[in-house]
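A single protein chain has been omitted; all remaining protein chains appear in their positions.
For chain A:
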Amino acid sequence: MPSPIAINPVSPSQSIFKKTSKSPSNLPASAASYLSAVSQADAHARARSLANVVTPTSTPALSMSSSVTVLSEDSILREGEVKMYDNDDGLSYPRVPPTSEQSFTTAHSEFGHCANEEYRFTSQHPVGKPAPHQEEQDPPYYILLSTYISFMILICLGHLRDFIGKRLKPSAYTHLQPHDGWAPLNSDFDSFYIRRLKVRLDDCFSFPVTGVPGRTIICYDRDTHDYNVTLHTTGRRTRGLNISSYNYLGFAQARGGCADAVVESISRYGLSSCGARLEAGSLDLHQTAERLVAQFVGQEDSVISSMGFATNSTIIPALVGKGCLVISDEFNHASIRFGVRLSGASVRTFKHNNVKSLEDLLREVISQGQPKTHRPWKKILVIVEGLYSMEGSMVNLPKVLELKEKYKFYLFVDEAHSIGALGPHGRGVTDYFGVNPLSVDVLMGTFTKSFGAAGGYVAGKKSLIDLIRVKGHSGPYAEAMPPPVLTQVIASMASIMGVASEPLKTANDVTSTALASYPGPAPVHMLPSWLDLPPLLKDGSEGQVRLRRLAFNSRYLSRGLKKLGFITYGSDDSPIVPLMLFNPGKMCVFSRMMRQRATPIFIVVVAYPATPLVTSRVRFCLSAAHTKDDIDLILTACDEIGDWLDLKQGSGERWPLQQIMDRAVELVHMDMD
């Protein structure tokens, strides 16, 4: 076994998890044939497990690998992969085949089968309790010290190598230095961090992948001969557990009601709307989607943009300008900063999620007015995120709303990660805290995450949204959202909401009915008439299951890691769980060790500049598609690697791994503070 610290340890060549790629063959033509394939496969699996009762030596998990017959319907589910019939990794089939009463309509590799009703939870802030102040644990000093020293060594070595390199191999540096009257595009100083630090981790980023980014994902294996300067694919692919994609509700699916709806929409609407919203690029589908989004988030109206990043960067300038002040959380997303810079408004930042810091700042800026002139600000817009993607922390919305009452600022909440992922009805952070969505002035969100689509929206009062339609940059200049994406948004959103079978009586007054029924089901007249969702999606039951599974998974992993002794950040209910590594060297080792387990686990490591220098971390993004077995697998992996890398620095009570796995339900429901 090569050392995991080696830059690119050779993976065991006899690995059964490597599959040679082959062009996808015999994809089922329709969902119906797919479903029948699923049920046949289940039946086969049951037959095999029955056979195992006779031979008690083999466990159910092994039963699949003992099968040598190649079933034609199985190969449909395999999406063209060639694989010996083992299921040690439990990725393509459940380890325990379903019983005859259970029927699953999803591919286990995309959306895991999990029938145990105990593994469910509701994402909701306990009524009456104040939002917990999330104290971030500090690691012991020796960890901090060694982290600084690691960076020191990296920096010194880097400079040393530059120094020597420039003398011995000047040709390798010409593109970084002025030559022949041309300034370098990227000076040696600007690119130092990337050339000397990041490159060492490059094999942990930007994996080329293929297939659906669902519960599992297929990565192309990569190799390097020059210490990560160039990475090339080896031609082999590995399927692994995907705990990295923003697929919170598991709607990244190539099968199922939403995908069928998208297929239908391609034949009805094509792939593009060929223009900007204000220049003949508006389809009826845009209007439908916008109305549904407004209904979903509980606002009067909404406008959709074809890119989440651009939603922020093109809409904030329509809201504020010169003489206005934007108060922004220090960890706000790059798109927000981009938009604020374009708007020409002044910006101040407050400490991440620190209500006290926000209030102090508000008192200062309101009393001081604009710089130099001391004229009062025209308006103040506070921009926060519902759920922070690097921290896993949630905005303290009730407190911020209290301040809003007192200081009369406008509130913009970016719900990119929280919409769909939080709240008993999936309606985001307002739903989670049980506050009226109308008390927030601007609710922004993206469809990239929970809805498995792309693009973003802004919702608010009708007059505000109309203003954004006309004055936002997207309206006249940016391409409108393509119809298949709109369909995915509509179908996934409708299946979270459920569809009200009776058309509401006052269909002509859309806004008032919309507000009346928040957070209720989607009225059927709001959906395209051709949209035919399967019954489980239509009645919202599957949507509920997804929400409750995500809530369980989030709590289970975050609490499980804490009980194992790791330092994690953020809220227990957040589907984003950052596990702190601190040391830069541990990042790549952690990532490689996870990748090379019997069941490969694909994770994301983040470091400076996305996080503060010392707090390098692993970021797990949970999904409703994960099963409890998957989380157990992750906990087991973390437990082993954590011992290896000395990561268990957290304080608080610890449980052994087995106890955590056995008492998962209790752990999730426990009162922990």
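By our rule, a residue touches a chain if its C-beta (ideal position, glycine included) is under 8 Å from a C-beta of that chain, and two chains touch if they have at least 3 such contacts; residues count from 1.
Here is the rule we use: contacts and distances are computed from a predicted model.
Only one of "tRNA (guanine-N(7)-)-methyltransferase", "DNA primase large subunit", "Serine palmitoyltransferase" or "thioredoxin-disulfide reductase (NADPH)" fits the UniProt record of the hidden chain, and that name is "Serine palmitoyltransferase". Set against the missing chain, the residues A:Leu197, A:Ala254 or A:Leu438 yield one that touches it, A:Ala254. Within the complete assembly, A:Phe207 is the residue of A:Tyr93, A:Tyr119, A:Phe207 or A:Tyr432 that touches the hidden chain. Checked against the hidden chain, the listed residues A:Ala454, A:Val524 or A:Val545 yield one contact partner: A:Ala454. Checked against the full complex, the candidates A:Pro126, A:Pro140, A:Pro170 or A:Gly275 give a single residue touching the omitted chain, namely A:Gly275.
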